[in-house]
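Complex shown without one protein chain; remaining protein chains in place.
Chain naming follows the written order as A and B, and within any one chain the residues start at number 1.
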Amino acid sequence: MAQLILGQLLNGAIVGTLYGIIALGVSLTFGITGIVNFALGVFMMLGAYAAWYLTDTLHAPYPLAVAGAVALVAAAGWIADQLLFRFTRNDLVNGLLVSIGLIAALEGTALLAWTSTPKEMHHILPGVFFALGLVVPKMKLTVFAILLVAIALTQLALTRTWMGRAAYAYAQNAEAAQLMGVHTGRLQTGVMVYSTALAGFGGALYASLYSLEPTLGSLYVLKAVEAAILAGIGSIAGALVGGIILGVTEGVGSIYLPLAFRDAYGLIFLVAVLLFKPSGLFGGRR
Amino acid sequence: MRTLAWAVVAALFALLPLAVHSDVVLTVLVFACLQGMLAASFNLIFGFTGQLSMFHAAAFGIAAYATHLSMEHLQVSFWIGTLLAACLVAVLSLIVGSICFRFRLREFYFAVVTLAFSEMARLLILNWNSVTNGSLGINLQEKPTVWWPGAGVVKLDGTVPWYYVALAGLALTLLVCHRLVHSWMGRCFAAIRLNDALGDALGINVFRYKLAAFMVGSVIAAVTGSLYAYYLGSIEPGFLSVDQSLAIVAMVLLGGRRSVAAPVFGAFLLTALPHVIHFPAEVRSIVYGAILIATILLLPRGIYGTVSAVLRRG
Partner (left out) sequence: MLLEVRGLTKRFGGLTAVANVSFGIERGEIVAVFGPNGSGKTTLLSLIAGMMRPTAGTILWKGAAISEWQAHDVAAGGLVKTFQNPQLFMELTAMEHLLIASHLALKRRLGVRRLLTLLGAHAGGAQAAAAQDDIRRHAEGVLALCRLQVAAHRKAAELSYGEEKMLGVAMALMCEPELLLLDEPASGLGAAEIENLEAVLHDLRAQGVTLCVIDHKVGFLGKLADRAIALHHGARIAEGSPAQVLADPQVVEAYLGRRHA
């Protein structure tokens, strides 16, 4: 039994990191552009399909495929920002509606292009690790490590680089940041592009572990938003923790209760947290 | 003056089956009326009270299943079954609404929680095979029956009788929405939508009236779901999908958010569209998505809003 729980804990942590990287994008976007970008889910999906296409059809080496996927998705994110999200800054409802519209349009396009037949990437890193009596696929652990590094780098970038600190300042006090010379338009576009790139990155890594179908992003983004709210939307560091908490809760919960309802646990936990601490576990000012 | 115009419109619609004999057209109109009920009731919550509920499709779908189940297991008539389903949805929306509104969570949390709840409900229905037959859905053999003067108990079968049922449902929905919006409660909704802190300071119990709008709208969606399922002859988990919610939002945005009847216009347009231009299901999503985006960015007041603004200026 302990093995099972441990296994689910680990699995949950890994899935949670995927939630976390998207939740990071959600939090960043909310903090800087004032909307919750549900479309990050489709960008994750696009990243996954792009990586799959680049590895399996164009036979690019996997790391190059990931880089390519991230670049493509970032470009798509930039286009979406210029055409759509630029007009819904700080407008939560319209931003939500536009993202939902974008999701419908892009999922439909993906469905047309690749059909709903699941696509599987060939194994990048076959084989397993044996640790603590558990069998862990090597690729899963690698993805886990890469995601953690990516998130850590983002945190570092936010605190050390000029752009990052500008973003932080803006999130605290938009007007003051503007007066200090932060070019807010570029900052907002930059954050949009960065968060879509993060989502694309997550998707590209996802493709190496699971099978792809056009709606893969929607469940992930919902979980990511739940994780971001759980942690306190606007809390950058909290996003990862929120994601992992969610992933682990689901994983462990599904041992005791029917698997089919796994997706409900996150919601129940989230609602419970919001009832007692409306600003989320780590949320403060907002 | 306006009442007269509406009376004329109502009369025209009532007399339509005498002139139009095409079954296809009538069928489309039945669906359009039912979608219109969904759109108008959703607008009560969204356009007038300012709450983006992603629960509407869930109310619609849950009620359909609930009606069928109560007819099957409790041996009640369609109408009692619908009543029971409506009560179930009322209780569910009371719970969900209370959770979301009690703590004055930000509006978009309401959208997220209702979205997540709807997904949960859909998954529940999808997986509870013993009761709901899962992804296969349920085929409804029975038809509702009505007592008709002169003919006794008659089955509601065939397009024309259903046309009148749907039309009556739509008329009733519009009446209810109109009455609410133009009453003191409608003023509370407006206050909540425009500045709920001010409304609170003026003595309006914001929680209570948000909940009222949410419950009334959801119950109307429930009744619609029941009618829709029995007209269509089948129910499946897709009734509760995000796609269905999205379609409702698109109809309202297209028609116009500030009018009681304009969402119905949006509903008619979007229901007729796939019959005028035939496209496969995937393209339908793309079209809905594009319409949603286009209306938000280009026609934020919907067709009705834009047209009336132009007329006022002209």
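Here, a contact is a pair of C-beta atoms (placed from the backbone, for glycine too) under 8 Å apart; a residue touches a chain by one contact, two chains touch by 3 or more.
If you're wondering where the values come from, they're calculated on a predicted model, not measured in any experiment.
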The chain left out touches which of the shown chains? B
Of the listed residues B:113, B:185, B:242 or B:292, which contacts the missing chain in the full complex? B:185
Contact partner of the left-out chain, one of B:9, B:74 or B:194: B:194
Omitted-chain footprint on chain B covers residues 179-180, 182-185, 187-188, 190-191, 194-195, 197-206
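In this text, only the chains that are shown with their structure count from here on.
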On a C-alpha centroid basis, what's the spacing between chain A and chain B, in Å? 33
Name, in rising order, each residue of chain B that touches chain A in their complex. 52, 99, 103-109, 111-113, 115-117, 119-120, 123-124, 126-127, 242-243, 246, 249-250, 253, 282-286, 288-293, 296-297, 300
Taking the touch rule as given, give the residues of chain A at its contact with chain B in the complex, in rising order. 36, 84, 87-88, 92-94, 96-98, 100-109, 111-112, 218-219, 222, 225-226, 229, 258, 260-261, 263-264, 266-267, 270-271, 274-275, 278
